[in-house]
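Note that this complex is displayed minus one protein chain, with the remaining chains in position.
Every chain is named by a letter (A, B and C) in the order it is written, and numbering of its residues begins at 1.
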């Protein structure tokens, strides 16, 4: 299973990553992907998640070729 | 006492008057001015009144050189 | 602050563009604008034209007071009202209301207040030319 993981804004700066390709044999949840990519780092409060550009939750499962994004509260407009 | 009386919009059309100069020895109320100018015609419902371009009431008294206006509900904007 | 009564067609977006250049740069974060435009239908009748009568003097006084009230109540950076009079054709702008504020909430509330106050108190009257003849508009929609 190949998953594209994206980070934005302050979170991207804190982690020093913008985009990571994750490979896995198992079907993972968003939380498991976070743990794998950040080396079990604690998830900062208020971080938002999107799967394939739709808002999602930590316990949602991710499918092959999905794009998962983590980002801080939005501040547009 | 000289009072300028103005009528606007549908009311002006109904009465066939736009502006009338009223002379009076007594100090009149708005209602008395209406009666004098229209020959005791009944006051149509919802007619608004202004004295010197400020909204006023039928029982308000009018002073020399005042301008009194009668008009239907406003429909601007 | 600017108010104007105009008896010829006017271009709302151009007026805003020009007027905004006179404002102090960097001090407003939210601008809320309302433009009322003449439609070609009303209460199921086709409307071909409209005449807008007003009470010269009282109108200007009222529009000015509405701007001053809005600026005072919502602590606006600035406010503007332009209103058309005379003979209008469908698609002609009738009214332009704008509020410049530090934040969006105040801009929206002030803009809404200004158009509602104008519609309820400013001495303008519309006469429509419809496919069934000319008729005075009897009242505005309440909100």
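Methods note: contacts are C-beta pairs under 8 Å (C-beta built on N, C-alpha and C of every residue); 3 or more make two chains touch, one makes a residue touch a chain.
Every value quoted in this text rests on a predicted model; they were computed, and no experiment measured them.
Enquirer: Could you list, sorted by label, every displayed chain in contact with the chain left out?
Expert: The chain that is not shown is in contact with A, C.
Enquirer: In the complete assembly, which of C:63, C:80, C:107 or C:137 touches the absent chain?
Expert: Considering the complete complex, C:107 is the one touching the chain left out.
Enquirer: In the complete complex, which positions of subunit C touch the hidden chain?
Expert: These residues of subunit C touch the chain that is not shown: 11, 13-14, 16-17, 20, 25-41, 90-91, 102-105, 107-108, 111-112, 115, 141, 143.
Enquirer: Under the stated touch rule, tell me which residues of subunit A contact the chain that is not displayed.
Expert: Per the touch rule, subunit A residues meeting the hidden chain are 6, 8-10, 50, 53, 55, 69, 71-77.
The criterion applied here is as follows: only the chains that are shown with their structure count from here on.
Enquirer: Centroid of subunit A to centroid of subunit B, CA atoms only: how many Å?
Expert: One centre to the other, that is 73 Å.
Enquirer: If you average the Cα atoms of subunit B and of subunit C to get two centres, how far apart are those centres in Å?
Expert: Each chain reduced to its C-alpha mean, subunit B and subunit C end up 27 Å apart.
Enquirer: Between subunit A and subunit C, what's the gap in Å when you average each chain's C-alpha atoms?
Expert: About 48 Å, centre to centre.
Enquirer: Specify, in ascending order, the residues of subunit C that touch 2 or more different other chains.
Expert: none
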